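The structure that follows is given in the form of structure tokens.
Omission of a single protein chain aside, the complex is shown with its protein chains in their original locations.
Order of writing sets the chain letters: A and B. Residues in each chain are counted from 1.
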Amino acid sequence: MESAATLPQWRANLATIAALMARAKNELLRVPGAAIPGVLAPTIFFLGLNGVFGALTQLNGFTTGSYESFIVPVSMLQGAGFTGAAAGVNLARDIEGGWTDRLLVSPAPRWVLLAGTVLSASARALIPATSVFLIALLLGAGWPGLDGLLVTYFMVAAMAAVAACWGSALALRFKSQSAAPLMQAGMMGLILTTTAYAPLALLQPWMRSVAEVNPVTQVMDAARQGFVGGVSWAETWPGVVALAALLALLGAWALREMRRTAV
Amino acid sequence: MNELATNFRVVRALGMRSIRQTFRRPQLMAPIVVFPTLLLAIQTGGAGGAVDLPGFPPVQSFLQFMLAGAMMQSLMLAGNSGGIALAVDIEMGFTDRLFSAPIPRYTIVLGRLAGTAALGLFSALWFLAIGLIFGAEIHSGVAGALIAIALVTATAMAVGGIGAAIALRTGSASVVQGLFPLVLVVLFLSSAFFPNELMIQPAKAIAEYNPLSFVAEGVRGPIVSGIDASELGEAVLAIAGIVVLGLVLSARALRHRLRVG
Partner (left out) sequence: MPAIVVAGLERAFGEVWAVQGVDLEVDEGEIYGFLGPNGAGKTTTVRMLTTLLLPTGGQATVAGHDVMREARAVRASIGVALQEAALDPLMTGRELIRLQATLQGLPGDEGKRRADDLLERVDLAAAADRRVGGYSGGMKRRLDLAAALVHEPRVLFLDEPTTGLDPVSRKTIWEEVRALNDDGTTVFLTTQYLEEADQLADSVGIIDSGRIVAEGTPEALKAQIGHPHVQLQLAEGSVAEAEEVCARIGKLLPPKDGKAVLVEVENGAADIPRVVRALDDAGIGVESLELVRPTLDDVFVAKTGHHLEKDDEGDAEPEAVEA
């Protein structure tokens, strides 16, 4: 029995990624209220951080008088981390329920299956990011300029991809949703041990040391540019490199775990 | 008197069960203590410069100041998780067994809250230990530590009462779990993490009247400055207020549940 002609591999791969992304949107559109926690948590954190620690801008060394402007990128990136980790939790759920078997038994290449999860997380992260951004504007944060905004959104999407790789690797490794707290805590730790609360000089010595080696600090500073000043390539490229490195590392790990699911 | 003794035994039995449940599943207990610890480290490291702000109360270190906030966060999570546990009992049908037994309703809720109290106690001890390990002093020594522990434990139970009320009303674990962000909001709108005077409006105004602020300051006082009778009194009053709220909501929720079955 002959099978009908199939598409050339590259087209089949693209079609598969698109189909998996289409499925992922069902979580948001077909489950009432599902979008709320993802949007609410970063927004609440933003409002809370601002209300609680806002006075920090009075300290010498703060480059801006508006704490809202300072922490907008923090909450936007947190939303990215949360969304990516949640993608990992969903993958764990799919593995537990047997859905992932359907994908694994098909001839689709493993990287294609991973790309579906990661790219949809990137896209989804734009939602909480926008929510935080709009609320920040309402509260008086400065307009970052179109270039600043684009840089920030780029960082958000890429950070979500990084978080999705992290979450997916854990999901494939432990094949259980009980790894969820680790997925979330890991990203939270990564994003907040940076110049999140204050500029580098004002961090406590131990935190400063950590932030200096944490690649996400570059991402944070790059994403913050437009909100606290002007945008320059010199300030942007370190963030891009940091994200590329994290994506390469965590992506490779996730892919390895995806390929090892049969063990 | 005999009835009281029986009820006490029931509460103790249900309480032991609730405590055993809590500590038998470390993966459920961990987030309640680990997340606030993580946040404590991050916030102390990131915002520690706050002690240099004009108007910041005299403290030995920012860590010393933040211990109370970490404990508050833990106890709120504990109360939330106690509510989830009760909702799971309801979903499983275990509470039906209890309801059909000849025991007064309050013993059921009280028994569940024992687990929450144990968790509150544990987190108070945990953060005091963390503080001491990382160099923070407890200003009022052992007496101060005991007061902090007592307040945290009592508040955990009080908050647990509200969690229990929600569990009884909705009977759904996922609803109670979904309220967790709300828990965080309420805590942010208090002086748990920062002195009230230095907060930004409108959070500042809300925090001024938030009962959790009084509790936080009551817990913080003995650690940072000393035992203050009026501060303590306000904390106790605030806890009492939360307890009353929890009781009222629980009673109404119980009636609803028994009517709806």
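The criterion applied here is as follows: a residue touches a chain if its C-beta (ideal position, glycine included) is under 8 Å from a C-beta of that chain, and two chains touch if they have at least 3 such contacts.
All of these numbers come straight from a predicted model, not from anything done at the bench.
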Contact with the hidden chain (one of A:59, A:104, A:185 or A:200): A:104
Residues on chain A that touch the omitted chain in the whole complex? 1-7, 9, 12, 15-16, 19, 23, 26-27, 30-31, 97-109, 261-263
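Keep this in mind: only the chains that are shown with their structure count from here on.
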Chain A to chain B, mean C-alpha position gap in Å, rounds to 31
Residues of chain A touching chain B in the complex: 37, 40-41, 44-45, 47-48, 50-56, 58-59, 67, 178, 181, 185, 188-189, 192-193, 196-198, 202-204, 206-207, 210
List the residues on chain B that touch chain A in their complex, please. 27, 30-31, 34-35, 38, 42-50, 52-54, 62, 178, 181, 184-185, 188-189, 193-194, 198-200, 202-204, 207
